[in-house]
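Encoded as structure tokens, here's the structure I'll be asking about.
For this view, one protein chain was removed and the others were kept in their places.
What follows is subunit A.
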Amino acid sequence: MRCPTLQSNIEISSMEDNVHSIEVYLHPVAAFAIIDSHERRSKDNQTRVIGSLLGTKTPDGVYEISSAYPVPHSESEEEVAIDMKYEQSMYQLYKTINPTDVVLGWYATNSTIKMHSVLIHDYYSKRDPPPVYLTFDCKMRSGRLDIKAYVRCSLGVETKGYIFSPIPIKMAYYDPERAAVNLLRQSISTDTNETPIKTGLERFENVLGSLEDSIDGLLAYVEKVKSGDIPADSKIGRLLMELVSKVPKLDPNQFDKIMNNTTQDLLMIVYLTNLTKTQLELGEQVAHIPSN
């Protein structure tokens, strides 16, 4: 089941020469999945998890990584073996979900590039397109969880070698994804790491609260500038000007009319809705009256 120790057979396609035009975009969902896989690593001395990255690639080299799955592997000082059968089977399963997804590379949940990385990279290089290699610093050596992306490119003139060259990586969000990440962020400083999901109205109150806080902060700042406690910043001044001018000026009469109409509409809707609910309740009660 396990593949024999990977031999470094360096036959790299010519495509790897334009690896520098590759741009990598990572969706939070893939990042979350990678961290989850790291947390579920086996106890027995497994220091890092490796796995495949899936997503789409445009012809001009934009990689959009939207999912990731771990691949069991074992490594010692001398050798590394990855479960190729597992990798293939998982890829097939993901393919049924998303036929357009391709393997874009692989990840490892440590920050250092080791000799074994070359061998694993070779395995992923057998497929199109040229793979990217993501490292997740799950030990947070630098105090933060760094994510880095590398591509392999050739080096030297006569004796050819290869280096992993870092390339920039950016986060990409779907709109709903952003909403979810924003919500998750709220629990960063809590003990339980839990965020209750609220209804629209409750959430709306939260947002209003934070808007109020920002306005208070702004007012405090303006007061301080007025009293001369802190020097005025022309940049902020201009932004404030812009903000004030953004409030649309409406004719008061016209505005009142709009206000009244909308309020009436809304009141009507709420009235009808409550009426419906009452009717429903009434019907139910009648149906449950004992027939004798």
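The rule is short, and it goes like this: a contact is a pair of C-beta atoms (placed from the backbone, for glycine too) under 8 Å apart; a residue touches a chain by one contact, two chains touch by 3 or more; residues count from 1.
What we mean here is this: contacts and distances are computed from a predicted model.
Trainee: One chain isn't displayed here; going by UniProt, is it "NADH dehydrogenase [ubiquinone] 1 alpha subcomplex subunit 6", "Large ribosomal subunit protein bL33m", "Eukaryotic translation initiation factor 3 subunit H" or "PRELI-like family-domain-containing protein"?
Mentor: Checked against "NADH dehydrogenase [ubiquinone] 1 alpha subcomplex subunit 6", "Large ribosomal subunit protein bL33m", "Eukaryotic translation initiation factor 3 subunit H" or "PRELI-like family-domain-containing protein": the hidden chain maps to "Eukaryotic translation initiation factor 3 subunit H".
Trainee: Touching the absent chain in the whole complex: find that residue among A:K126, A:K160 or A:R178.
Mentor: A:R178
Trainee: Determine and list the subunit A residues touching the chain excluded from the picture.
Mentor: Interface residues of subunit A facing the absent chain: 27-29, 31-33, 35-42, 66-67, 69-72, 83, 86, 89-90, 93, 96-99, 138, 140, 144-147, 171, 174-185, 187-188, 192-201, 203-204, 206-208, 210-211, 247, 250, 252, 255, 259, 262-263, 266, 269-270, 273-274, 276-277, 280, 283-284, 287-288, 290-291.
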